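For this view, one protein chain was removed and the others were kept in their places.
Each chain gets a letter, A, B and C, in the order it is written, and its residues are counted from 1.
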Amino acid sequence: MRHLLRRLGFFLLTLWAALTLNFLIPRFMPGSPVTALHDRTRGKVSAAALEQMLTSFGFRPHQNIGSQYLQYLGNMVTGHWGLSIGQTLGEPVTTLIGQALPWTLGLVGTATVLAFLLGTLIGVLAGWRRGGRLDTVLPPVFVVTSALPYFWVALLLILVFSVWTGGLLPSDFNYDNTIVPGFSPGFVGSVLQHAVLPGATLLITSIGGWILTMRNNMITVLAEDYVRMGRAKGLSNRRIMYDYAARNAILPNLSGFAMSLGFVISGAILVEYVFNYPGLGYLLYNAVQNVDYPLMQALFMLFTVAVLAAVLVCDLATLWLDPRARAKG
Amino acid sequence: MTAETAGAAGTAGTTAATGTHGPADTAARPALLETVGLTRHFRVGGGLSRRTLHAVDDVSLVIHDREIVALVGESGSGKSTLARLLAQVYRPTGGEIRYQGRSLATLRGRRAQLAYRSDVPMVFQDPFSSLNPAYRVSHGILRGLALHRPGLGRAERRAEAERVVEAVGLAPAAEILDRYPHELSGGQRQRIGFAQALAYRPRLILADEPVSMLDVSIRIGLLNVMTQLREREGVSILYITHDIASARYVADRLLVMYGGHVVESGPTEAVLTAPRHPYTQLLLSAVPDPRAPLEVDAAAARSDPPAVIDPAPGCRFRARCPLAVDACHALTPRLRELGPAHAAACHVAEADAPSPRASAAPA
Amino acid sequence: MRRFRLLAAVLALGMATAACSATQHRTGSDSSSGTPSRTSGAGTPANGPHKKGGTVTIANEQGQTWTCQFNPFNPAAYLESNGFVYEPLIYVDSLNNQAETPMLATGYRWNADKTQIVFTVRDGVKWNDGQPFTAADVAFTFNLMKRVPATDLYALWSAAGLKSVTASGNQVTLAFKQTAETYFYAFADQVSIVPQHIFGSGEAAAHPDTWADPHPVGTGPFKVDPCSPNNIQYTANSGYWQAGKPYIQKVEYPAYLDNGPANLDLAAGKAQWGSQFIPGIKNFYLDKSPDNHTWSPPVLNVSLFPNLDPSHKATSNPAVRQAIAHAIDRSRVAAIGEGGQEPPGNQSGVVLPTFQKYYDAGAVSAAGYDKPDPAKAAQLLSGAGYSPAHPLKLSVITITGYTDWDASLAVIKQQLKPIGIDLTVQDLAQQTFDTRLYTGDFDLAYYGEPTGGPTPYYELREILASANTAPLGKQANGNYERYRNPAVDALFQQYATADDAGQVAIVKQIEAAVIKDVPVIPVTESVDWFQYNTADIAGWPTPEDPYAQPAAFNFPDAGQVLLHLYSKAAQ
Partner (left out) sequence: MAMNTPVRRPGGGLWRALRGSRKATAGAVILLLFAVMAAFPGLFTSVRDANALDFAPRLGPSTRHLLGTTALGQDIWSQLVYGTRQSLVIALVAGFLATVLSVLVGVSAAYLGGLLDDLLSMLINVVLVIPAFPLIIILAKYAGRGSLTVMLTVLVVTGWSYGANQMRAQALSLRNRDFLEAARVRGERRSYVIVAEVLPTMTSLIVANFMGAALYSVLSAAGLQFLGLGDPNSASWGTMLYWAQNQQALQTGSPLWSLAPGLCVALLGASFALINHAFDEIGNPALRPVRRRGAAPAAAAPPVDSAASDAQSEDSPLLRVSGLRVAYQGARGPVEAVAGVDLTVRRGQFTAVVGESGCGKSTLLFAIAGLLSAPAAVTAGSVLFRGDNLVTMTEKQLNALRWRDYSVVMQSAMNALNPVRTIGAQYRDAMRAHGTFTAEQVRARSVEVLELVGIDPVHLRSYPHQLSGGMRQRAMIAMALLFTPDLVIMDEPTSALDVVAQRSLMVQIKELQQLLGFAVLFVTHDMSLVRHFSDQLLVMYAGQVVEAGPTRTVFDTPAHPYSRGLLEAFPSVRGPRVELRGITGSPPDLARPPHGCRFAPRCPVVEERCREWEPELYPVGEVRARCLLQAPDRRTRPLPPVEATS
């Protein structure tokens, strides 16, 4: 219980730190949304009108910074994330995020979970068959793939599977614009088709880490007495591999999985950027480019909360899987 | 290096309940180091926990010049904590340590600290982790010399290092000094541990289970090194061990610890031939002595020694004690002198001879 | 921003910001009600009316998905509604001597001192929800801007001096505090008329500036049906007031996050109307099909702005500026920096060929600016005490993300080096750049005005009039180089009252000052990006028939283009 409280305290503190950082960064940097918007309207609209407009869209730069901060914290917590004041002026931030979230969740979420599951499985097998073909070939290969830049893999895939094949696989956007969204086979097919290359990019760059760490954990665990004990008991290989070795080997990876979500988000920004995939990463990129404070802040908070939530879930998973952790809790 | 001058600063006529009894001729010698009511508690659990582990509780002991005192007990009895208190790794929660009559609490300044540390070095249990793997074997010895004998030049330090390495029975010294720890066997490393301590020209070496992780064939060699150090270098040794047989082999006096308390103390032979405390008796019966008969009280042996957390008054051994009486549950027994320089903390134990001083301890 | 500099290079031949009080000259300005002096007619007269049918797909990268907001008062959303759904009173063609096309007003009449204008509102126009359009809607629109200043994007009630707007019958009267002819373009062309029955009640009335307006009700040729983040589909307004129009029945406006895919769609003919930069356009687009065409008319200068303040010793020295102007090979900058897709500028400051009749070729060549002259540049510079051995160190600020400017500056840097100028390029974030440009914190700035006008006068005035400058540290408004020349200021004053020929003469006099003083160094000209495909769609604006600004992001011009387009297949 105390352990859980401690964790909760940590989450709140981290969240607060992230939120504060988030509040301070744009405010202490040069430039203002007014000039950004001025450029966007090609100078047609007067600066005064723009400032007035931004005010009606909830932008109050002249307010006391302290009260801005308090109000900001309150708004963040209560879900009043405001209206976009960037390129998408006036659109509620929640709507923008709502539009982008499913795509990121679908693409990045699936790719991440798939990479974790697949990577863990391959890692388990590689570690189990120590010295086997899998074990000798995989590590160096995946050491290299896990160091590849996301965007470069993306570019390579685009070149090979899209440019050279004359557009066999789409390299842009989330689905074909000519299709009206709905649960039609054409639409679903198009969505899947558009997800192939970005998904593959994420998978290629992130799976290596899981394979390597899982293999290493397996090797460490396999040297443990209880695995030998499992053999001595005459348990089937499958049972030893999963219930005795993998079950223990996966424990250290859980927190890594949570942390890696942060990296996945980063990767997602680049991947979404390259593939023009209208997800959260792209949204953040745009928000940053357009000095869209409310959007930027909401997204940044969301990312932090996502990582924290993942950490929490992994904490719980660890509690569930590891009785020793339970004892500490 | 020799201990002729030991008596100079000693406090004659100590009133410690644990009498002194050297190997024959040391009856009234002054204490080199003594503790009075030494206590160390640890907070356990998380930040808000108020639970306290009583690792060392109210321990008073005396070590004389050129004396080997063995501190015997099971794991968790507090013997290692006691060693670390004496080595000034931990600060005591209560009580005091007097070295040559002077309380350590009054040591001020780095110089005085260093002086004590050079007089009372420590040898650690695990030979595999007590040498820094990043350095050659000579590192610790030379550092110690530089710290504690600043007068020595570079070459003199090296020569002295070779001397102490030879003194613990390692040869060729020059070559050994240039090796890395992983190139030495466990026994060799442990000898290096003693050599390090010896380099300071110590008065008292705190040896914390120095042989327990060594193979049987090598142990005796180390024990012999300890006795030789006493003979040739004139140092005292506090030998901490769970192995009563080895304690008997080297020690002049024996202290038995249980649950943070010293439960029995006295000259080694006296304690072993007539153990007063039931715990000492249990311990003795469990010793895997190839020549000893097989007998053990399975019931007492089966339960484990307790972690002494927030103890209530009463004898800490009572749960395992075959002789426990009502008083054991209410009153914490204190050390009573039950024979010449032989004391035990037990309500049931009886003296082998009436002693006028025995009444000093509450029954 | 990986987009090729688009946003600032956009043609916007409208009225300048509110602070600008230039008068707008327009032939036939005193025409009587109902009879506009010059109309381009509906469509190309030669072609006559066409049958309905066909779809046009626009490829214009926005860098975002659609928000499906169509509020004409929201600058982030109005490109997608103005012209398509909402219409102005009078359309003014900036590319064709300000030719006027009556839209919701059939005509107008100024009073003598031009402080009051009366519009005659067109009869028989219906909002696309079936409600009739009336003069009251017009008056409501203007009065809304008074009530909610955030909707008064052109500062009509504040800067232009609008006093009152009243409707009576089919007449709407706008009364001003002072002469308001220069604002005609703003209130007649740029302001879209909104329906009172929508904007007069509920959320729209409470927050007309921020209301999303997801289903815009306008008088225009198209309705939004439907809109998704990925695509806006416009369908023809069957009840449109111009009988038989629009010919095109459907417009697809997909969201593109990047030039690349939009360009791919254009090259493949999947999209017919492009409005963005295509790198290597010849190979990538024009050569792909004989039906692919491009016409990107230049309208504004991209210039080096030297800091003329005496505190900047080098750049305030005319010899240094002249040396730079002589040293730069503008054709090469245009060819490499802009990939040959923007024409080179010239030292006169007149954009060619758009404003050819104002250009004083003789003066330019007499001063030796007709071709690069590094020798003369080196000589001028050594006169000022600099040489390749003792180079003048200058920095130039530019906006990061505008890679064409970066490339142009790379060329310029290379060209200045041999004459003894060591140029450092500083890429700044847009906002940082703006601040430093406005307050004069730079040696040199590479920049193009975002707005100009239908004659060179507007841009020159913006850049050169001392009214538009400010001391260092204060925000200047167009005259960022801090040029002060009373003679030139006087010329700007005279322009408003001069006749056509006189105006040409005045512009040429200003040119002379620019050539002599070199307050700015025009390098290239920015253009209105436009690509079009004629496989099925015809009726596009062309150099021969520039009936509207051709890029899809111009309003209300986009509406004009859509009214001209037709499908060949449907005929």
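Observations
Going forward, a residue touches a chain if its C-beta (ideal position, glycine included) is under 8 Å from a C-beta of that chain, and two chains touch if they have at least 3 such contacts.
All of these numbers come straight from a predicted model, not from anything done at the bench.
Every visible chain touched by the undisplayed chain in the complete complex is listed here: A, B, C. Checked against the full complex, the one of C:286, C:425 or C:505 touching the unshown chain is C:425.
Of the listed residues B:44, B:245 or B:330, the one in contact with the hidden chain in the full complex is B:245. Only one residue from A:64, A:136, A:165 or A:184 touches the chain missing from this view: A:136.
Remark: the residues of chain A touching the chain excluded from display are 10, 13-14, 17-18, 21, 25-26, 29-31, 130-132, 135-136, 139-140, 143-144, 146-152, 155-156, 158-159, 163, 212, 215-216, 219-220, 222-226, 228-237, 239, 243-244, 247-248, 251, 259, 262-263, 265-267, 269-270, 273, 284-285, 288-289, 296, 299-300, 303-304, 307-308, 311, 321-324, 327. Although one chain is not drawn, its touching partners on chain C can still be listed: residues 1-2, 4, 259-260, 263-264, 279-280, 283-284, 336-337, 339, 400-401, 403, 406-407, 409-411, 414, 425-429, 432.
Interface residues of chain B with the unshown chain, by the touch rule above, are 74-75, 84, 87-89, 113-114, 117-118, 121-122, 124-126, 128-135, 140, 143-144, 147-148, 180-182, 185-188, 193, 196, 213, 215-221, 223-224, 242-246, 248-249, 272, 282-292, 294, 296, 298, 300-302, 304-305.
Methods note: only the chains that are shown with their structure count from here on.
In terms of their C-alpha centroids, the spacing between chain B and chain C amounts to 92 Å. For this pair, chain A with chain B, the centres built from the Cα atoms lie 57 Å apart.
Our note on geometry: chain A versus chain C, Cα centroid distance of 41 Å, whole angstroms. Contact residues on chain C toward chain A in their complex (touch as defined above): 1, 7-8, 10, 12, 14, 16-19, 62-65, 67, 69, 71, 74-77, 149-150, 152-155, 158-159, 190, 207, 209-210, 212, 226, 228-231, 252, 254-258, 260-261, 264, 401, 429-432, 434-435, 449-451. Residues of chain A touching chain C in their complex: 30-32, 35-50, 52-53, 55-57, 83, 86-91, 95-96, 99, 167, 171-175, 177-178, 180-181, 276, 278, 282, 286, 289, 291.
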